[in-house]
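Please read through the structure below; I'll follow up with questions.
With one protein chain withheld, the remaining protein chains of the complex are depicted in position.
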Amino acid sequence: MKRLFLLLALFAAMALVPLVVRSEFWLNVCILTVFSALIGQAWNILGGYAGQFSFGHALFFGVGAYAVAVLQVHLGVNPWIGLILGAAFGAGVAVAVGWLTFRYGLRGSYFALVTLAFAEVFRILANSTPWTGAGEGIMIKLSPRPSMMQFKDLGHYYWLLLAMTLACYLTVWWLDRSRLGARMLAVRDNEDAAAAIGVDAFAVKLQAMALSGLFMGLAGVFYAQRYLYLDPGIAFGPTESVEALLVAIVGGIGTLFGPLMGAVVLHALSEGAQVALGSLPGANMVIYGTVLVLMVLFMPRGLASLTRPRSRRKGGRDA
Amino acid sequence: MLDVSNLSKTFGGLRAVDDVSLTVAEGSISALIGPNGAGKTTLFALITGFHRPDGGAVRFMGRDVTGEKPFRIARAGMVRTFQIVQPFAGQTVRENIAVGAHLHIADRTAALSKAEDVARKVGLADRLDVDAADLTVAGRKRLEVARALATDPKLLLLDEVMAGLNPSEIRDVIPVIRAIRDSGVTILLIEHVMQAVMELGEQAWVLNQGRLIAEGAPRSLAGDPAVIEAYLGQGMARRLAGGRADA
Partner (left out) sequence: MLNPTILWPAILNGVTTGALYALIALGLTLIYGVLHIINFAHGALLMVALYIVYFLFRLFGLAPYLSLAIVPPVMFALGYALQRGVIGRAGHGRDENILLVTLGLSIVIENLALMLFSSDTQTVETAYGFSTVSVLGAFIPVPKAVAFVGAVVTALALWAFMSRTDLGRAIRAVAKERKGARLVGIDVDHVYAMSFGIGVGVLGIAACLLMPSYYVTPQVGHGFILIAFTIVVLGGMGSFLGALIGGIVIGVVEAVGGLMLGESLGQIGIFAIFILILLFRPQGLLGHRA
């Protein structure tokens, strides 16, 4: 309960941001940060809790984004309904990919590479089909009305995103105190031992895929509505895949607050670098990559291990 | 309650388990013994679905479970432990045991409190909040038993839960196992520690090079020439004799 209280207090404080921050620039930075915290947590459900590292998480993000955009542009489906459909598509594709890969026993690095390959397949498909706008991308018509999930005020976008993110974090809070969560950790730590005491590892991993894909799909819906434009590279390219795993790993996988910490630290670093170095193309990513390398080398359980001594020791080098 | 008939498994050219049949009676403690590499662990793996048998059948409580998935067999009430312990490292003893308790208990709080009860039964009550990775060998063996026990099994397959323990630790574990049986759980154990087999076992099978070579009451087996033959060269003949003297 203490953690729930802390979580709600944090989000309540975050909800005040648009009231305090008047600058469009900084509000945008906050949106990007919360967005990272959302996709990082979505990745964390599968990677941190169920132990399945995905390198192609943009797949589910892209599916959600294209779902809301294509349905809206070609069939006139209201984006609020698109939101539900986008999340459902994200979860559905995730389950399909999981069904195929886990059915055939893929794990570890091979699972990671296959998710990446699936994302590439979708990128190529999106590049080649007319109803996704192919390589030119797809544009959602500007109509800044809340009923069309478009807002004149950036703060409203922020609140929409924050609500999605809160839903994701509450889900993980619930996982931490549920049978499903306990089973995910068991599967992550030792699949055979879990099976021996009655855990259906395949089903558990599929459920993790579904939840993870659902929130990535939601993030995709937000992205599409916020920028009103998508192309195959944005939707299925490596950017979101890398960001999702980076945020979770830097913050600390398998923890409730890790991805939030990771998102804040990474965006603080990148803003700091902008101030120090000016805006050089690629500078951001150099920092991110360096942080990733350093974290894996020296703090494989992430920043969260600083607050939890138990996990810090575990993160130590293998005997 | 468990009926194994003509079970066989070959690895490459090696017949690890060769036409093994045995029956475990409900409410009993029985033992499976045999020299290193005899195929005991492989037999457990075949029974519990971790390996698919090349031939033969496994029936549990009247149901054919041959080739079923391990988690299904565990749900049916037959649970094994691992000779090479497999803790969920990084999780506490309590959390480890709770995963087993969750087999029949959905609620997290209830599963955690059940984990405490089980920990008490196997003598881990004072280490509930210790990281499983930090337990001693004896502690990890107990954790294996505890996790399995928390699933409320009908039949417990214990694979060398006393290996690596010192004599006083073994003396502590024997009553624990007996108490588990007395609470209504049937037990089949693999054990090299003859003292334990002699004290606990009502029935024993001897496996050698994949084949059953003898069965009967442990005490009678100790004098069986075929059994002594099988153990010779492993220095086990002497341990057998020693075990008998101890008992």
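Note that the chains are named A and B in the order they appear, and that numbering of residues resets to 1 at the start of each chain.
Rule of thumb we're sticking to: a contact is a pair of C-beta atoms (placed from the backbone, for glycine too) under 8 Å apart; a residue touches a chain by one contact, two chains touch by 3 or more.
The shown structure was predicted, so the numbers you read here are calculated from the model rather than taken from an experiment.
Enquirer: Could you list, sorted by label, every displayed chain in contact with the chain left out?
Expert: Checking the complete complex, the chain left out touches A.
Enquirer: Out of A:M14, A:L59 or A:V114, point to the residue that touches the absent chain in the complete complex.
Expert: Of the listed residues, the one touching the omitted chain is A:V114.
Enquirer: Consider the whole complex, including the chain that is not shown, and state which of A:F55, A:F89, A:Y158 or A:F215 touches that chain.
Expert: Going through A:F55, A:F89, A:Y158 or A:F215 one by one, A:F55 is the residue touching the chain not shown.
Enquirer: Can you tell me which of A:L4, A:V29 or A:L106 touches the chain that was removed from the display?
Expert: A:L106
Enquirer: With the full complex in mind, choose from A:I81, A:A268, A:V286 or A:L306 the residue touching the hidden chain.
Expert: Counting the whole complex, the residue in contact with the absent chain is A:V286.
Enquirer: Extract the touching residues of subunit A with respect to the undisplayed chain.
Expert: 53, 55, 100-101, 104-110, 112-114, 116-118, 120-121, 124-125, 127-128, 135, 238, 242, 245, 249, 280-286, 288-293, 296-297, 300, 315, 317-318
Everything below uses one rule, namely that only the chains that are shown with their structure count from here on.
Enquirer: Taking the complex as given, what residues does subunit A use to touch subunit B?
Expert: The touching residues are 177-179, 182-183, 185-186, 189-190, 192-201, 310-311, 313-314.
Enquirer: So in the complex, which bits of subunit B are touching subunit A?
Expert: 48, 50, 69-71, 74-75, 79-82, 86-92, 95, 98-100, 102-103, 105-108, 111, 131, 133, 147-148, 150-151
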